[in-house]
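Removed: one protein chain of the complex. Kept in place: all other protein chains.
Chain naming follows the written order as A and B, and within any one chain the residues start at number 1.
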Amino acid sequence: MNDQRQLKILVADDTDTDRLILETIVRKEGHTVISASDGRQAVDLFISESPDMVLLDALMPIMDGFESARLIKLHAGDKFIPILFLTSLTDNESLVKCLDAGGDDFLSKPYSRIVLQAKIKSFNRMREMNATVMVQRDEIAKNNARLLQEQMVAKHVFDNVAHSGCLNSKNIRYFLSSLAVFNGDMLLAAMRPNGNMIVLLGDFTGHGLPAAIGAMPVASTFYGMIPKGFSMTDVLKEINNKLKHILPVGIFCCATMLDINFRKKKLTVWNGGLPAGFLYRLADHSIHPIKSTHLPLGVLSSRAFKDNCEEYDLANGDRLYLWSDGIHEARNIQGDMFGEAKLIDVFAQNTDPEKLFDDIISNVQAFIGDSEKDDDISLFEIRMADPQDVNEYAYETSVKKEGSAIAWDLSFEVKPSSFKVFDPLPILINVIMEIPSLRPYNASLYTILAELYTNALEHGVLGLDSAMKKSPDGFSEYYELRNQRIQMISEGFVKIHISYCTEDINGRLVIRIEDSGPGFDYQKKLGASLSTSGYSGRGIALMERMCESVRYIGKGNIAEVVFVWANDD
Amino acid sequence: MAITSSASPDGKQVTIFIQGRFDFSSHQDFRNAYERLNPTPSQYRVDLQGTSYLDSSALGMLLLLRDHAGGDQSNIQIVNCSQDVKKILAISNFEQLFEIY
Partner (left out) sequence: MDHLDQQALVTLKDVMEDDFALLINTFFQDSENRLKMLNSLIDSDNQDAIRRAAHSFKGSCSNVGAPLLASLCAVLEKKAVANDLDNIKQNIDVIKAEYEIVKALLLDL
């Protein structure tokens, strides 16, 4: 039964009789034979013929079997070429010598065809397996090299996107080991236009490339939104949405975000999934944990996302410490974890707050000791200070802030020719949305402007009576009439005037809209109860709820609302 | 780490038992325990009695189970949690998404 491919087998034996028998047996097994009658010849033939297997007599003239075997194995290199020693040596010492010289097995004299057949089969299996392993090894090496290259590119992009922002401020110390970054840790910090600093410490699930990939949209969103004046909660919501949509289910980012106001000495915190940070108070050296109260970013839908934060009043010299779980889960040689208790200890033992940062790091590193594990440490410290002790930007903004106000006016008129095709609302809303502090009120302002414009256009310019809309039939009649009239209108106008003014504490938006219509008797209307549950009405009650005031001027063809908001600071 | 599961006689309730470390190496086995079940269970229990350690990829796997079980409509209990496991789940505020005992 010959169920394998034909092999090329080298037979080396100095006794003609033995060699002849072996050659015949091997040929009968279906393989090709090359023969040598001394060790030197065996090695030469091995080099020139590259056989798949070697049958080698131990005792040969010129070069004995042991030396031949050594040379043959050397020439074979990575390839596994089985060498079977032909011997009637029976003492253990000689047999050991055979194996030491590189022999893989023995074939004893007298030769048995069955035994030789079995050994050829078995060693051929091994030889083929070894060849497969070599191919796979080379494949793996190639893949690894490619992966490393990809990672280097990713790291380059990552370093440029998730850069250090304002982490070099005078009141900040931080440490992110490269293993921590590899494990998905990320530290971002930027200055808001109002002089506050926003910091984000994030820890993505996963390691290496998958973790880094999540960090990039987070960093670009963060560094994109903050300088535009978006608030901490705006940014959190946006980041959460992005991660929820782009990351697969099960990948998320544990994070803590801070908003620090150096003028008002206030700290606002949101912690979703990171171990509790410590707030250290200089006055009594006490520590207060800043616990995780939220799910990590990227888990909840935008609807379910919670952005409520905690606020703290700080004094100069108070410090806030943030870390990912790398410190808590750092292991020593015995396999114990560092844990929060030891961290609390470090604070308790410390006598100089200036050294706290170093104390934490040195304690963790001492704990890890000589275990081969690299540091997986992310540590952030910020000290409450006056703006001039933070950085240039903080200082400049604080100087500007003293008694400063921003005010502007905007006028906009819609001419008759454009009524039927032009809707001014998107333009106006876009302008307003460029103002960072108004962004949270996007929806409300759109509603207010839409209500005012619709009233001005339909009731004022087109002269439609809102009472028509009281019944469902009347409703469709109304809109038919609206369509007709708007096609035909050739005179009239709607003027929109917006004035914006903001001070330190709050802002005011005054929206005045004037139409070319006859107006209405607002004194009478306002007296009666205006419900918004009916189809009709000017929606005045709705606007009254959203604005500080609503009033009509002149004939009733000028509506003015005042919208106020607290300046997020 | 070993993952086994058992179902109630009518197949409506499935309990998944996790032994040892619950980490990324459990990924495929964990999924096999709840995917393609017939009938589709209406309630899932994850029993962590034998679980010594939970890492963030395990949290991720729980989220995958939740997604599979209907997201906000899912009914998943995580039971027999040790103190350590409870702490990890608490930091991530997973009690907002799962019933934890």
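Just so it is clear, a contact is a pair of C-beta atoms (placed from the backbone, for glycine too) under 8 Å apart; a residue touches a chain by one contact, two chains touch by 3 or more.
All of these numbers come straight from a predicted model, not from anything done at the bench.
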Using the touch definition from the header, name the shown chains in contact with the chain that isn't displayed. A
Where A:T15, A:T454 or A:S516 are the choices, the one touching the absent chain is A:T15
Hidden partner chain, touching residue among A:T24, A:S50, A:Q149 or A:S549: A:T24
Contact set of chain A toward the excluded chain (per top definition): 14-18, 20-21, 24-25, 28, 59, 88-89, 109-111, 113
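Note that in this section only the chains that are shown with their structure count from here on.
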Between chain B and chain A, distance of the C-alpha-averaged centres to the nearest whole Å: 24
What residues on chain A touch chain B, complex-wise? 203, 205-206, 249-252, 254, 272-276, 291-296, 299, 304
Enumerate the contact residues on chain B facing chain A in the complex. 56-57, 59-61, 63-64, 67, 72, 90-94, 96-97
